[in-house]
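Note that one protein chain is taken out, while the other chains of the complex remain in position.
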Amino acid sequence: MEDMLIYFEPFTLPFVVGSLFMFAVIVTKWSFWLMRLPRVDRVKIRRGLFTRQTLLGAWEVVRESLLHVRIFRTNPVLGYMHASLAFGWFLLIVVGWIETIVYLGLKPVPLQGHVFFKYFAPHLNLDAHYAVFEHLMDALLLVVLIGVGLALFKRVRSSVMGMRRTTKHVLFDRVALSALWFIFPARLVAESLTVALYGGGGFLTGTLGTYLAKHLPYEILDILCMQSWWFYSAVLGLFFVALPFSRYMHIFTEIPLIFLRRWSLSPTKERKSYDNFEVEACSRCGICIDPCQLQADLGINDTQSVYYLRDRRYNMLSLKVANNCLMCGRCEAACPVGINLNTLRLNSRAKRRNIPNEGRYRYLQGIDTSSGAGRVGYFAGCMTSLTPAVQRSMERIFAAAGVDVWYADRDGGVCCGRPLMLSGETDAARKMVECNRALFRKHEIETLVTSCPICLKVFREEYNLEGIEVLHHTEYIARLIASGEVRLARDSSIYTYHDPCELGRGCGIYDAPRTVIGAVGTLAEPAHSGRNALCCGGSLANTVINDGQQHRIAERMTAELEATGCDTIVTACPLCNKSIARASRRPTQDISEIVAKNIL
Amino acid sequence: MRNIVFGYGISRPRAIDMDNNDLRKSGDIIAEMPELQACIGCGSCTASCTAGRLTDFNFRKLHTAVRRGEYKGVYAELSKCMLCGKCRLVCPRGINTRGLVMLIKRKLGDF
Partner (left out) sequence: MAYRVVVVGGGAAGMQTAIELKSRGVEPIIVERDIELGGKARGWHKLFPTFTPAADVIRPLAQRVKDMHIRCFYGQEVTQIAHDGVTLRSEERIPADAVVVATGFTLFDAHRKQEYGYGLYDNVVTSVDLERMMIGGKVTLADGSEPKRIAILHCVGSRDEKVGQKHCSKVCCITGVKQAIELKEMYPTADVFNFYMDIRMFGAGYEELYREAQERYNVHFVRGRISEAAETIEKRIQIKAEDTLTGRPLRMTVDMLVLLVGMSANYDNPQLAASAGLTLAPNGYFKARDSFLGVVHSEREGIFFAGTATAPKSLADTLAEASLTASAVDAYLKNKFNVK
């Protein structure tokens, strides 16, 4: 009987050609990307390959590429949609494979034999033990069909899946998406028609097939059956051809990405081949759109990370899209694939603007007329000179704790370099880094305290200040309180804390400010706080939006802070301070101010 | 006395020649960011300027020169800016000064 199974029919051609094409393109892409990895990255791969990380990576692939656990956490319905399509389809393939093996034994069967097994072996399903597979396959098909139904529904009413807005797609995506939507209904119809002609089938195809058999004459069923298999094969083929050029490339790209990341590869300030894995691992699910305040508050909807990655991938990235981002990191925190969105966007800016110019900032040479010394260096930051209350408060705190402090920029300093880096001029920024580093070294400080989270981030990440501990003043104050060097009175005020992006998501400092506020009064958390905190809109990373737009973002987020019913709004960044003070009638203070006024 | 030198010599005509100056480039810049025209010349940007403390960099004069069609030396002068953003914070007209520095540099030269 097995000999009667010939695994070829003309209708399988679109599928066969499509899938071969797809695998060829994917393998080419991967080899290309891997070959062009810089040496450091290749060394990392070699070192990581035979470690526990590889096993953990495999487990992560199951969790994220198949089950989409992180999306489940964002929204269960959305998670089901992704998981049913990915994991459901995967099981259909695996169980289908087992089905052929169980029936035919371990013998070579070409790809199309597995995929169109129902067509090639319609009469086998009369066997009783086989019914289990029929029902199982039908159940899996149903799971996937529900996923497709949800995907269609999401196009119409995305709010059910916790998404106010979904992604606008490019042509390749639309082709692939349309094909994908047809694949499983086409399979249902083809299998049902086959059942109608030959009998058998599970609870789904069987019922539908019996119904069709009852209502349509044999001749028509025969014609329809062939046509439906053609259609099924055609949409499969179409999907596979479009896949490597569409967002569905993410299905295969996320797998190597997970491993590469496990082997500690990551994007850097300069673009490199590894970025391709991150860029193409974006499924354009659009989860990054809603957290974006440019979208929520300003209605700008062409610059979110999903569009940025899309434009970068298709080589149509405009300067405006690259620049129009607050780099608040809210999308990065929400991204289910864990793409390093900020770093990627920064290296896009660097590609355009990082123009080497040795003569630039030569004026920084020999400007140092600094004096004084101290164990602790305090770098207020450029912006802090516009919030003198912060400087004043820090002076009082240092004095109260009897700290031997050297004021690095009391008479004006040199910019830390991060604003320039944020606009992509990484090489030019090195001049400032070197200038300030030399200054800190000269005064032999052991601890560097700064009041500006923007400076803090660059001090920590780019300055290589071995031997000097770099702290934000919130952390420093928290230590002084813990060690008893500063003793504070509690007041009856209710304080709401705004997490500055650069301090929270940027440097991971969430607890220190809360500890400090807890020591002087009652803390009331706004609706979005910690990792989810909103951006004040004043971000230096964005040079596109205008003043009014910045202010609108500030107003929206400030309204949320005020809604806590607080007496005072507290923050820990001079820039946030300015944005909030402008938008609120409540007193807005830096964390150092509320500490200084409560010193015993 | 320190003078602002934009890199031109003494042969430069004394007057700004608005009959012959080419205003196309400045028109381009203004079309992209019309807020440049909103400057009331208060000098807050220059007063607070981090680079201006160390050099004779003067953003107010530079962008005014650009608006008059006087581009010579402006690019090199603008390269002194550290882009720290204080000027944007103090501008009473809410002008996106950092964006403007980048825009003018782009239009006059590099990227």
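As written, the chain order gives the labels A and B, with residue 1 at the start of each chain.
Heads up, the rule we're going with is that a residue touches a chain if its C-beta (ideal position, glycine included) is under 8 Å from a C-beta of that chain, and two chains touch if they have at least 3 such contacts.
All values derive from a computational prediction rather than experimental measurement.
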{"item": "Candidates A:S65, A:T100, A:T205 or A:T387 - the one touching the absent chain", "value": "A:T387"}
{"item": "Sole contact to the chain not displayed, among B:S26, B:N58, B:S79 or B:T97", "value": "B:N58"}
{"item": "Sites on chain A contacted by the missing partner chain, in the whole complex", "value": "385-389, 392, 547, 578, 581-582, 585"}
{"item": "Chain B, residues in touch with the chain not shown (by the definition above)", "value": "2, 4, 40-49, 52-53, 56, 58, 60-61, 89-94"}
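Methods note: only the chains that are shown with their structure count from here on.
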{"item": "Separation of mean Cα positions, chain B and chain A [Å, integer]", "value": "38"}
{"item": "Touch list for chain B against partner chain A, complex", "value": "35, 48, 50, 53-55, 79-80, 82-86, 89-91, 94-96, 98-99, 102, 106, 110-111"}
{"item": "Chain B-facing residues of chain A, complex", "value": "319, 352-353, 355, 357, 360-361, 363-364, 367, 382-383, 385-386, 412-415, 417, 419-420, 423, 425, 432, 538, 540, 543-548, 551, 575, 578"}
